[in-house]
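For this depiction, one protein chain was excluded, whereas all remaining protein chains were kept in their positions.
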Amino acid sequence: MSLDAEQVAKIAYLARLQIDDAAIPDYARNLSAILDFVEQMNAVDTSGIEPMAHPQDVPQRLRDDVVTEHDQREKFQRIAPATENGLYLVPKVIE
Amino acid sequence: MEWEIVIGLEIHAQLKTRSKIFSGASTAYGAEPNTQACAVDLGLPGVLPVLNREVVRMAAKFGLAIGAEVARKSVFARKNYFYPDLPKGYQISQYELPIVSNGTLTITLDDGSSKVIGVTRAHLEEDAGKSLHEDFHGMTGIDLNRAGTPLLEIVSEPDMRSAKEAVAYMRKIHSLVQYLDICDGNMQEGSFRCDANVSVRPKGQTAFGTRTEIKNINSFRFVERAIHYEAQRQIDLIEDGGEVVQETRLYDPDRNETRSMRTKEEANDYRYFPCPDLLPLVIEPAFIDEVKREMPELPDEKKARFEQDYGLSSYDANVLIASRATADYFEAVVEALDGEAKLVANWMNGELAARLNRDGIEIDAAPVDAVAFAGLLRRITDNTISGKIAKEVFDAMWQGEGGADEIIEARGLKQITDSGALEAIIDEVLANNPSQVEQYRGGQAKLLGYFVGQVMKATQGKANPGQVNQILKQKLDG
Partner (left out) sequence: MTALHRMTLAELSRGLAAGDFSSVELTRHFLDRIAAHDGLLNSFITVTDEAALAAAAAADRRRAAGEAGPLTGIPLAQKDIFNTDGVRTSCGSRMLDNYIAPFDARVVEGFNAAGAVMLGKTNMDEFAMGSSNETSYYGPVKNPWDTERVPGGSSGGSAAAVAARLAPAATGTDTGGSIRQPAALCGITGLKPTYGRVSRWGMIAFASSLDQAGPMAPSAEDCALLLQAMAGFDERDSTCMERPVEDYAAGLGEGIEGLKIGLPKEYFAAGLDAEVEARVREALAVYESLGAELVDITLPNSHLSAPAYYVVAPAECSSNLSRFDGVRFGHRCDDPKDLEDMYCRSRGEGFGDEVKRRILVGTYALSAGYYDAYYLKAQQIRRLIRDDFRRAFEQVDVIMGPTTPTPAFRLGEKADDPISMYLSDIYTIAVNLAGLPGMSVPAGLVNGLPVGLHIVGDYWSEARLLNVAHRLQLETDWHKRIPEAYA
């Protein structure tokens, strides 16, 4: 599966990853190689096989509806890049 | 060209659990920013979700109430996109296997007819945080308290054909989720949100036209107006030779128009896949049975019962069952009075409703509770006071002056029912108004009201109107 620069740029945007234009051809090459590699999966017919999402075939456990967490804003915001009045600040969102 | 409007609604109802869907932080409204956002809600590296049982119960309740299938196995999926109020960069939602599917809801239209609206599915997901765009020196502030609050997304079939039908459906869902006690329906606080999918097609065409999605309409009135505007916009566009673009639009209530949102729609490939941090949700029959046992009486059942058992009109019953709180209040009053359903209905739909509206409060915030209200109405039925005086007493009760009896006593409002006393007063009135008496006896029956008025004036409204009428007639007709 061969990816060109435009496709790589599109995927990079979906993933919000900035990649230098100069580096895109290398990424395209490596990604294409990886996709070729994984294409080996097509050697086997898997129709009718149930996908396996988890090794354990058990159902989700449920927790009681109880408040167990309390205000730790100060601790958590100590490591934040930008806050004000308890809010996280980000560059303005254009709506 | 005759056009047909096709509408589907997506409603997000915040489930009123104490803690979040995947974490133990509180869901209480109105807290200081980010004081109810724990490590899980913040999406810190290494945190994991664990599912709240109550959320499952509430979704199952809803499914049962609309006659839907509650899935034995449903799966949580990640919806991936970037936005600052979405801490993990994905929302945990449900995609291919939702918890509820294939239900129906019957709505009553203005002309009294019914229509069945299909509910395609209802699924569980977590809410995002909030963005505050007020200027923080050109930045946006993010509050993640709301992140992780449980939502039930209810998706209807595109079965509605008018804005009115859409509003009826929305109202019915609004009432139902409150009935089920799974959502407080508070649209101002954002616990009940609606998006409308609108398209148009020439009447008779079976294929659907291109639809647009109108987002976050927060009142019944706005839903109606937004749909009207959008349908007309699309019709005008097509008639002018244009094509409807599939997009998301925002309704502007000030200008009464919808506007395209400038987000790059094509860039939103959500890349859904089952969330690997959660296992499939399996609901056993025993769980469903338990939920069934705890189901409250639903609005339709209640309305039928009110008409049947209380002899109420369809109109009165409908108004009383609109909210569960109102219905419960009604039944409490009737029980306290051991009857008098019609009187109670009239007073609730009249005097009580008027005061609630005036003060902008809901019935559970009414200063007069069901017991006190019954106390007031009892004084009407036992003739202690007249209906008219009762309104004055009700006002005083509403202001917090005490119970009915206290007020009647304090203000000396007891009705005069002693025939002797009434006769005396009536005699005086008749004596003072000889020409009117003559006119009445001469055939002007309408003057009875004048005499009644005079008696009321003389007694400051405390004379029992029924008796007054009776005695007056006796004396006048002699």
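The chains carry the letters A and B, assigned in the order they are written, with residues numbered from 1 in each.
Note that in this section a contact is a pair of C-beta atoms (placed from the backbone, for glycine too) under 8 Å apart; a residue touches a chain by one contact, two chains touch by 3 or more.
In this text, all values refer to a predicted model and were calculated from it rather than measured experimentally.
Remark: the omitted chain is touched by one listed residue; of B:P87, B:G148 or B:G209 this is B:P87. What chain A contributes to its contact with the hidden chain is residues 3, 8, 11-19, 27, 30-31, 33-35, 37-44, 46, 49-56, 58, 60-61, 63, 72, 75-76, 78-82, 88, 90-94.
Looking at chain B, the residues touching the absent chain are 39, 42-51, 78, 80, 82, 84, 87-90, 140, 142, 269, 271-273, 276-279.
Note that in this section only the chains that are shown with their structure count from here on.
Spacing of chain A relative to chain B, judged by their CA centroids, is 40 angstrom. Against chain A, the residues of chain B that register as touching in their complex are 17-19, 23-26, 32-40, 42, 44, 50-56, 73, 76, 82-84, 131-133, 136, 138-144, 261-262, 267, 269, 271, 274, 276, 278-282.
Touching chain B in their complex are the following residues of chain A: 13-14, 16, 53-54, 56, 58-69, 71-73, 76-77, 82, 84-95.
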